[in-house]
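With one protein chain withheld, the remaining protein chains of the complex are depicted in position.
Let's turn to chain A:
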Amino acid sequence: MGRFLLSRLVDGIVAIWGVVTIVFVVSRLLGDPAILLLPVGATEEQLQQLRAGLGLDQPIWEQYLTFLGGVVRGDFGNSFQFMRPALSVVLERMPATMALAESALLVGVVLGAVAGSMAALFRGTIVEGVVMLLALLGQATPVFWLGLLLILLFAVDLGLLPTGGYEGPASLILPALTLGTFTTASIARLLRSGMLDVMKDDHVRTARAKGLLPGTVFLWHVARNSLIPVVTMVGILAGELLGGSVVTETVFSWPGVGRLIVQAMEAKDFPVVQAGVMVIATIFVVINLFVDLLYGLLDPRIRARR
């Protein structure tokens, strides 16, 4: 187990290294940052000065090593827009993104588990039909459109909730619902199909032959065995949500990481883009590690193989 954890940790570090390297290469492929940064009509002297300032006059491998050294220390340089360390600009936006991601996940896991279980338990009935139809709609509805509809209904027409911004719990409700709809639908669909598969398994028949109550059969012999694909899905969704949901954040003027990175890209604020991408990659790696550990907890056969 200790070796498994260590090897996973090394994998994660390699993945993060790969991501920052790609970001470095791409940002150098986009052309001379000095030309992009200085206003049109800047003199050659000014350009030289800025290149020297940014270290762009060094050979590319030296630039790369300097960049990697900075990454290790958490130093991505100053944001061109905010004139402050890029990493702290990104990290300042994390609480907003986390709040949104956590609420959307909570909505998705709770509602998705209930809806998916209902669909599986009442298979072949109207309940399954309704749940599956709603889930299909939930997955297919564009997030920006759903967000706008919710704003129209609850903020503009009913005036119950703010249209956007990041002030207090009330402002969280609509964006969390918007993002949670997709999460709910994905989890419900996956859980239902997983449960229907497990219900056909021989061991469920054994459980019923023991005379166990339906609730026991369902929780311990169906639900318990259907969790692995759901955990995988929740891990992926958590990574995506924590990486910032650009569309939702934009619709609700939510000051999260997703919107920050898109704005930084538009402004050619490379330090912020690089810091943001590294933060998201790290989040993905950590979540994947967590999901891997959960697999072991959920399935003794996986535990045994490690």
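In this section, a contact is a pair of C-beta atoms (placed from the backbone, for glycine too) under 8 Å apart; a residue touches a chain by one contact, two chains touch by 3 or more; residues count from 1.
Following the convention adopted for this analysis, contacts and distances are computed from a predicted model.
J.: Can you work out the missing subunit's protein name as recorded in UniProt? Choose among "Glycine cleavage system H protein", "ABC transporter ATP-binding protein", "Potassium-transporting ATPase KdpC subunit" or "NADH dehydrogenase i, l subunit".
T.: "ABC transporter ATP-binding protein"
J.: Which of these touches the unseen chain: A:Ser7, A:Gln48, A:Thr125 or A:Thr206?
T.: A:Thr206
J.: Which one touches the absent chain: A:Ser103, A:Asn225, A:Thr250 or A:Asn288?
T.: Considering the complete complex, A:Asn225 is the one touching the chain left out.
J.: In the full complex, which bits of chain A touch the chain not displayed? Write them out.
T.: 201-203, 205-213, 216, 220-221, 224-225, 298-301, 304
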